[in-house]
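Heads up, one of the protein chains got dropped from this complex, but the rest are sitting where they should.
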């Protein structure tokens, strides 16, 4: 089951065209990922502070289908379609709740690294939860 | 009674010092104001689209007391201490929920303008609600 | 010949890991595109205000190769590898000047639309300049 996260488009997120700036979709995708870690609960801070592991992004992609405007409520859905020993790819869809239209979809691919930025295995807890929840 | 709005510090809100960038407090103060309009309900979009009124900011101030870090939950409290015919000043406090400490306090002062950016009276609905709720 | 644009990483662009947030590469790619329009000169504002044409983004991609930190000077190189009647894809590379390493590469694909967001042909001036400069 995918993980869901809902947000409102803030005034500062929009631009002169009256729509949310394209980079902010990726920021809210990341906010969804952060919220997921908290929900597990495996706070990202624990990953970082206990295990010394961070998850720098190695690749991102996003396609834009319909514009989001100030005050729109957007639901982000997150799934995992690609999982290797050291990398995980979070796939996202952003839905405008007022009409159910797909606004954007994309992914953020991360690699687990230690404090020296050397690639390491993803933490077991994370992998297990992804399997268990069938994300 | 003040209006309250709670948020989590996102990763993108922080900087190399590991703390929330000082400008983001003001962005979350504005998010609190946006949430208030929705709660009235007098959506900011209605102000803008129905009445042709917007509320550009004429002055802001913020004092920083304690740092907020990634994943901290922050409660913003909003009051009105200054209200004139055409201007309103929203006063904010940001509290770190994990220890109850005041992280920052400040204000955003707005002026009502029409679509030509000419100052006009604040909408009655807004003034009445501010009085009624004793913000 | 590719178009080049140089910037410094600002403090606000970085995050708790001490590196530039992944979305800011895309923001600087767009800044490079903006600078290109000014250099032609075909200011983006002219596109918008004279021709009624804007260029919403339909797809973006970015791969991250090496981290950029506060105060690093970064050179962005912009080329066009895909040009259709109504769409243009700007391809970017970001180079860390202190060691010449590729920090990130990606693209932003745009579609020309009129004021009703209906797809239209790209302005001739833009297409001609892209050919002439062999971007």
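Letters A, B and C mark the chains as written, and numbering starts fresh at 1 in each.
Keep this in mind: a residue touches a chain if its C-beta (ideal position, glycine included) is under 8 Å from a C-beta of that chain, and two chains touch if they have at least 3 such contacts.
Worth saying up front: this structure is predicted, and the values here are computed from it rather than measured.
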Problem - Chains still shown that are in contact with the chain withheld from the display - result: A, B, C
Practice task
Quick one: say which of B:26, B:94 or B:112 touches the chain that got left out.
Solution key: B:26
Problem - Candidate in contact with the missing chain, chosen from B:60, B:83 or B:102 - result: B:60
Problem - Positions on subunit B where the hidden chain makes contact - result: 17, 19, 22-24, 26-27, 30, 54, 56-64, 67, 108, 117
Fill in the blank from the handout: Against the hidden chain, subunit C presents residues 8, 10-12, 27, 30-31, 34-35, 38, 43-45, 70-71
Handout entry: Where the missing chain touches subunit A, by residue
Key = 11-12, 14-16, 18, 21, 23, 69-70
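The criterion applied here is as follows: only the chains that are shown with their structure count from here on.
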Exercise for the section: Return the chain label for which the distance between chain Cα mean and whole-protein Cα mean is smallest. Expected result: A
Practice task
Provide the C-alpha centroid distance between subunit A and subunit C, rounded to the nearest whole angstrom.
Solution key: 23
Practice task
Can you check how far apart subunit A and subunit B are, centre to centre, with Cα atoms defining each centre and the answer in Å?
Solution key: 27
Practice task
Quick one: which residues in subunit B touch 2 or more of the other chains?
Solution key: 11-12, 70
